[in-house]
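Excluded from the complex is one protein chain; the other protein chains are retained at their positions.
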Amino acid sequence: MNKRSILLGTVAAASLFAIGAGDAGAGALNDHTEHWKELWGHVLLDIGGIGVVFGLVASYFLVSYRRTRDDEVGKGPKFSFAQSMAWALIPAFVFMADDFYLAASGWKLWNDQRIVPEGAMEVKLTGRMWSWDFDYGNGKVTTNEEGLIVPQGKPVVMRMKSEDAVHSFFIPEYRIKEDLMPGRVTYLWFLPKDTGEYVFTCTEFCGTNHSNMWGKVKVIPAAEFDAWLNPPAPEVAAAPAEGEAMAEGAAPAAEAAAPAGH
Amino acid sequence: MAEGHGHVEHHWEYSYYPLIAVAGIFFALPLGFASYFEYGNSMLATIFLGIGVPLIVIGVAGWTAEGVANAHREPGYAMTGLPIFIVSETMIFLSLFASYWMLRLTTEVWPPAGTPEIGLTIPLIMTVILVSSSFTYHAGELKLEAGDMGGFKTWLLITMVLGAAFVGCTVYEYSHLIHEGFVFGTNAKSTAFYSITGFHASHVTAGLGIFIAVLIPALAGKVSHTLVKGAGLYWHFVDVIWFFVVSQIYFW
Partner (left out) sequence: MKEWIFTTDHKRIGILYLVGSIAAFAVAGLMALGIRVELMAPGTQFIEPDIYNVMLYFHGAAMILAFLIPGLTGFLANYLIPLMIGAHDVAFPRINAFSVWLFWFAIVLALLSLAIPNPPDIMWTGYVPYSSQYSSGNSSFYVFTVHMLGFSSILGAVNFLCTVIFMRAPGLGWMQLNFFVWTILGAFVIQLIFIPVLAAAVTLLLFDKYFGTAFFVPDKGGDVLLYQNLFWFYSHPAVYVILLPAIGVFMDVISTMARNQVFNYKVAVFGGVWGVVLLGSDVWVHHLYTSGMADWIRIGMMVTTLLISIPVGLLIISLVGTLYRGSIQFSTAMWYTAASFWLILIGGLTGIPLAMTSLTLHLAETYFVMAHFHFIMGITATFAVFAGVYHWFPKMTGKMYNESLGKLAMTLNFIGVNLIFWPLFVIGVEGMPRRYQDYQMFPQFEVSQWWSTIGAVIVALSTILMIWNWISGAIWGPKAPANPWGSVSLEWTHTQSPPGPGNFKEIPKISPDWHPHEYSKA
């Protein structure tokens, strides 16, 4: 018994190290969506294993200890103090080892999710009953009708607030969500790896049209996105390369040039 | 049950008053409140209050009467039950204080704009009143133990007068502040201030109600010692809570 617990403890400790060491190479983009899927697989195995072990033992007992004679009584083991403590402490430490393994790997993913990579594109999101506004920072604003438009391959960070009730911005594809509320600014970030259209939707109950507060994340190639965000505006005398730095100055022009946002 | 003849003869016990009291609460509180505040129908609210309040009075009165009548066979658990209940009460106050702390510690400017100067004289007077009322009640209890019914009644009355004076101070203070435009919804400070002091004042009022339930039978010469002790314990508890209210709300 004791050996097994030591073994399990060691395995757990070793996995902690493995997690710590197996960090993504420097410079590589940290894709927490992929890490989520990996960790999910591990956790399913973990809890699945525990469940099957306990379930099978229980089932085996249920079948093999059926009553055979009417006057039969159970003969469960009587424990000495030491035995009874062993039956408490050993399982407790095994469970704790597993808990710490889970906590450590959960924590690691958490850091991936919460530490925003440098150079992420920032979008300001305002939620209200029952629509969303995405503000790209140069005066360009889209609503849930048009969707959230982001460039492929570039991390996007959403700075979010609500004008009324609590809402939650959820993109199932990227395995991420965070609440919006009045009085605070919250954030989340994600990496749109592939082009395409993905559902985003509201996941904090906000009244009648709660299930109607949805739209699409539209991931388009970076070049196309730049063209959309800063359409070439000849009357503004600014070099295209400095587009980002000039964003503020260019804002009114860009808005005038773009089709009405909403 | 016919068969059993133990030392205690058992039969199905019943009492009308718990159900009556609950029915009263049901009409007076949820229905009365919702009619007035949610649906703006004061007519309906009056009707519900008119049904509810008498039921509550009947329930409480009848219950107390039964309690006093059965005083001789009352078990001594009440004096354990009440402290257990007080744990719960303490938690409510703790939640209110925690809310206050959370509001206060997450803002830079405290008190927020719109808060007038809240005088410290009245709370000091109130503290003196409430603390002495705890002593006067205790004096009454001593008289009762000594078998001096008259003395008990006198001290009880004095205690009640002090309690009423305390509530009076609150009313005076509130009306003053409200006059200065410091109302419930002014800001986070007013919210915390009125909620916490108001909640405490409501406990003082409840304590006064219990004293009435002690006094009325006492006037007829009947007392339930459990009730007397319980009322005292509750009153001391309310007194102790007041120290937290004063220190947190007025002097911090």
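Going by the order they are written in, the chains are A and B; count residues from 1 in each one.
Definition applied: a contact is a pair of C-beta atoms (placed from the backbone, for glycine too) under 8 Å apart; a residue touches a chain by one contact, two chains touch by 3 or more.
Since this is a predicted model, take the numbers as computed values, not measurements.
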item: Where the unshown chain meets chain A, residue by residue; value: 32, 36, 39-40, 43-44, 46-48, 50-51, 54-55, 57-59, 61-62, 65-68, 72-79, 84-85, 87-88, 91-92, 95-96, 98-99, 102-103, 105-107, 109-110, 112-114, 129, 164-166, 168, 170, 172-173, 175-179, 181-184, 186, 188, 199, 201-212, 214
item: Contact footprint on chain B, counting only the chain that is left out; value: 1, 3-6, 8, 10-19, 21-23, 25-26, 29-30, 33-34, 37-39, 63, 66, 75, 77-78, 80-81, 84-85, 87-92, 94-96, 98-99, 102-103, 106-107, 112, 183-191, 194-195
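We adopt the following convention: only the chains that are shown with their structure count from here on.
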item: Between chain A and chain B, centroid-to-centroid distance (C-alpha), Å; value: 49
